[in-house]
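Right, subunit A next:
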Amino acid sequence: MKYNWNWGILLEAEPGGSGTYLQYLLVGLAWTLATALAAWVIALAIGAIVGTLRTTPYRWVERACAAYVELFRNIPLLVQMFLWFFVLPELLPKALGDAVKQMPPPWGSYLPAVLCLGLYMSVRIAEQVRAGIQSLPRGQQMAGTALGLTLPQTYRYVLLPMTFRIILPPLTSEFMNTIKNSAVALTIGLLELTGRARAMQEFSFQVFEAFAAATVIYLLLNVVVVFGMRRLERRVRVPGFIAAGSGAAQAGH
Partner candidate 1 sequence: MISLRNVSKWFGNFQVLNNCSTEVAKGEVVVVCGPSGSGKSTLIKCVNGLEPFQKGEVLVDGISVGAARTDLPKLRSRVGMVFQHFELFPHMSVLANLTLAQVKVLGRTPQSAQSKGLKLLERVGLTAHKDKFPGQLSGGQQQRVAIARALCMDPIAMLFDEPTSALDPEMINEVLDVMVELAQEGMTMMVVTHEMGFANKVAHRVIFMDEGKIVEDAPKDEFFGTPRSERAQLFLSKILHH
Partner candidate 2 sequence: MFGGFDFDVIQRSFAYLFREGMVFTVTLTLLAMSGGIVLGTLLAMMRLSSHAFVSAPAGAYVNLMRSVPLVLVIFWFYFLVPWLGGWVIGAREPIKVGAFWSCVITFTLFEAAYYCEIMRAGIQSISRGQVAAGYAIGLNYWQTMGHVVLPQAFRNMTPVLLTQTVILFQDTSLVYVLSVTDFLGAAAKVANRDHRLVEMYLFAALVYFTVSFAASYAVRRLQSRIAVIR
């Protein structure tokens, strides 16, 4: 049983003419990062708002946020991608729908992927923010109110600053999850890293070299992200405060 190992394949030209296979994969990495970062911005913005709102004492606000969370949490990411890519253009008013359908690749794949991933991850962030706020001692909010701060001010100056420091570690893993989940977009035609590794495998038949290269790139990305987040943690650390470690692992990825 022989498999023809050829690690040099990475330095050979890929059929599309855009350079070596390695360069082909690295462009995929660029698309992965572009998707993940754009989605992350959306996810943070929406997630922080939804998570914060969920902790307010207004029942209908809390319920609406809970419904939002449940909706995006219970449908698989791939199904959501299909809804954004195939279904949404059909449900929009005709003119808008046609414009969307006529978007040239890669934007036709990139935009739905970013919006889908952004909203999907916003739910995870909302839950982290909610848990973070709820882990603060109850006295914190009371102290803020006792000083005369309004509720929004209490959130802004007392609760949220500490919450974000507490949730930095789980946010790191959510960012890694965003990067990993971007691979799902290959199903709607976005040529990110995993999609390109698959394409490389199909063109060159060097299966294991292709996937090994992609794996190594993801592992390196992991290291860089963790390293970066640790530096960020150190910079924003509050002296003398040891966060009550959430020893319990959360499910999911």
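How were these candidates chosen? In short, all candidates are chains of the complex that A comes from, given by their letters.
By our rule, a contact is a pair of C-beta atoms (placed from the backbone, for glycine too) under 8 Å apart; a residue touches a chain by one contact, two chains touch by 3 or more; residues count from 1.
Remember, predicted model here, so these are calculated numbers, not experimental data.
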In-complex contact partner of subunit A, selected from candidates 1 or 2: 2
Residue numbers on subunit A that touch candidate 2, as the complex places them: 1, 3, 70-71, 73-80, 82-83, 86-87, 90-91, 176, 180-184, 186-187, 194, 197-198, 201, 207-208, 211, 214-215, 218-219, 222, 247-253
